[in-house]
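Below is the structure I would like to discuss, written out as structure tokens.
Complex shown without one protein chain; remaining protein chains in place.
Labels run A, B and C following the written order; every chain starts at residue 1.
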Amino acid sequence: MSDFLTVKNLFKEYEGYRALRGVTFGLAKGDFLSLFGPNGAGKSTLLGIISTLVSPTSGQIEIKGFDLTEEPEQFKKQLGVISHHSLLYDHMTALENLVFYASLYKLKDPEKTAVELLRVVELYPRRHSRVGQFSRGMRQRLSVARALVNDPSLLLLDEPYSGLDQDAAAMLTEQLAELKSKERTVIVVTHNLDHGLNSATKVGILAAGRLVFMEARNRVDRALLEAEYLRHVQGDGEA
Amino acid sequence: MSGFWLILQKDLYAEFRRPESVIGMVFFGFLLLVILNLAIPLGSEISPETGAGILWVTITVSSILGLSRTMSRERENRCMDGLLLSPVSVEALFAAKMAVNVVLVLLAECSIIPLFFILYGDGFFTSLPMLVLVVVLANVGFAAIGTLFSAITAGTSRNEALLPLLFYPLVIPLISITVKVTSMIFQGAAVADYSSWLYVMIAYGCIFTGLGFLLLDHVVGE
Amino acid sequence: MLIKKDQMVLIVAALLFGVAIYTVFVYAPTELVMGPIQKIFYFHLSSALVAFLSFFTAFVSGILYLIRKDLKWDVIGVASVEIGLVFTTLVLITGVLWGRPVWNTWWTWDPRLTTSLILWFIYASYFILRSSVERQDTRAVFCAVLAIVGFVDVPIVFLSARLWRTIHPVVIRAGSIDMAPEMVTTLLVSLGTFTLLWALLLYQRTRTLTLACRVQNFERQLDGEVL
Partner (left out) sequence: MSSELFLIAGYMVIWGGIFGYVFYAARQQHLLAARVQVLEELIKEMEHRNG
């Protein structure tokens, strides 16, 4: 049932501190996982490891059977990442940025992909402006487009709504809905229950480096999730 | 197109549009040529060794401005993450960044070296092909170490200020060999007299390029 | 218990030094050309050996760190670079003090001295690099890379050091002076003493630094949990 993404026994240790202590879960194609957790629970570390930017101390990750360590190139081709940073070059135009990233993924027609995405995020009229001149909201829209450049089958979002203006947030929600309809798998990490619950099909709680709760969205309601969250986060404080 | 060409093209295009690195290097190099003139007694001819020393002190000191920018370019908005997320290999990234360094330093040298001959006398100008060869070999060595350590300093709190402190001790041998060979070229010595040093320069370039390929992966990993 | 071990190191080192000093000053004959100053040579060369051993250890532990990603190798690397730097400093100073009466100049661009000086720069920059990175694992990677690149540089440094202005070519033969058998014995004794001292220092420093690292992590964790 969960054959698309498998994460097995993930550990991450640094500075003598265990950020992740054995995280295991699986996602099926089209799953939309919202992962909640307090600061320092290991959310960003987990996303960092899945996005290949952080190397785990031990553990295994596979997407569609491609192992992270054995076939990193195939693994990376499946990924799209939206982070706090825009990952865009300020001195290049919107179009140049997208074409550059699209070409890195060896797409057949990077130009066409870039133009299509610019239309989607409604930046097409500004395609020849330098990103450095863009407003915050425009950059955020463009960075969403950047993450979608390779049509990723797994999209990772780290606190995507924090710092977004209304337009960008609406656009992101729309994009996520679109991805969901295209059967793309999404992992969103957040500490905001409202945003996280919107389009989720699965919800999880990460506390002190462990995945303490994981359930299908339709089997939990908001109150239950809140109770679970408080239970684990407070339990964490005492331990 | 491969990742190597894409990154090379992107960086050179950025430099073409706003030639920060090259103009910085040329301007600083010009200044150094003028300042180093202070070390020469009034009205005396300089020896080929002194000339070669002045030329290479100028080039190595000014090129640090360009070398330190290669990786810090990718720091704004964490573009390095974008490159690492893409399926481009770290080896291609190293090769591209090193090529960018070789090209940019070479461009700066195209202005600095003629300026040197104008200011210090064209009597040293004996063999253009050999001079070009030495310059290219030296650039490869500088670029290999410069690229690797630029990636390291981009990950530290002191950033670009740290690069010269790590870079110069490691390239001292290359600088001293280059100065020796250049002074022999300035004297008009036969190629056979210094060819063994050219081989050392080639070996230096190969060794540190190889090390860069092996080690960059670890450096940009986290 | 910790202090006792420290004392033991001191006692062992002192005993060994006693033996070495006896052989240097009493047992070994005075060199005819250079006079008593030549006696500095035994400890000068021994320090150079210790420095080289240290940098080699740092090189190997750098490689091992990059393969295993175990902070243990980082600690061994720092300890050896630290020891290597101390002994390179000693080599440089004794070299200067040796050169002054014999060749009437403080500094000669002799390949060996020049090499030591450049190595001193390379490994001093190691500590500058170390102090500019906060995260342990990143710092360990950067330092391992510098230790590897620095050591690979050594032969080229030595090769190129022949190009520096050598005022006194006689120095180049300093290492291969025809020595009386007593001198050879003395040299071997002091080399052995220094090697043993090196092993003790490395062991001790590695232990201290490992403990320091653990204490720091533990304190950080405590801070995290108390807050």
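Quick note on the criterion: contacts are C-beta pairs under 8 Å (C-beta built on N, C-alpha and C of every residue); 3 or more make two chains touch, one makes a residue touch a chain.
Source: prediction; values computed, not measured.
For the chain that does not appear, the touching partners among the shown chains are C.
Residue C:97 is the one among C:97, C:128 or C:152 that touches the chain missing from this view. Take chain C: the residues that touch the chain left off the picture are 2-3, 6, 9-10, 13, 34-37, 39-40, 43-44, 47, 83, 86-87, 89-90, 93-94, 97-98, 100-102, 197, 201, 204-205, 208, 211-212, 215, 218-219, 222.
Going forward, only the chains that are shown with their structure count from here on.
The chain occupying the central position, as judged from C-alpha centroids, is B. Using mean Cα coordinates as chain centres, the one most removed from chain B is A.
Of all chain pairs, the one linked by the most C-beta contacts is B-C. Distance between chain A and chain B, defined via averaged C-alpha coordinates, is recorded as 40 Å. Averaging Cα coordinates per chain places chain A and chain C 49 Å apart. Centres computed as Cα averages put chain B at a distance of 31 Å from chain C. Residue positions of chain A with contacts to 2 or more other chains are 55. Chain B has residues 221-222 in contact with two or more other chains. Looking at the complex, you find that chain B touches chain C at residues 145, 148, 152, 155-158, 162, 165-166, 168-170, 172-174, 176-177, 179-180, 200, 203-204, 207-208, 211, 215, 218-219, 221-222.
Those residues of chain A lying in contact with chain B across their complex are 51-55, 72-74, 76-77, 79, 81, 83, 85-92, 100-101, 103-106, 146.
Those residues of chain C that touch chain B in the complex are listed here as 66, 118, 121-122, 124-125, 128-129, 132-135, 137-138, 141-142, 144-146, 148-150, 152-153, 156-157, 159-161, 163-164.
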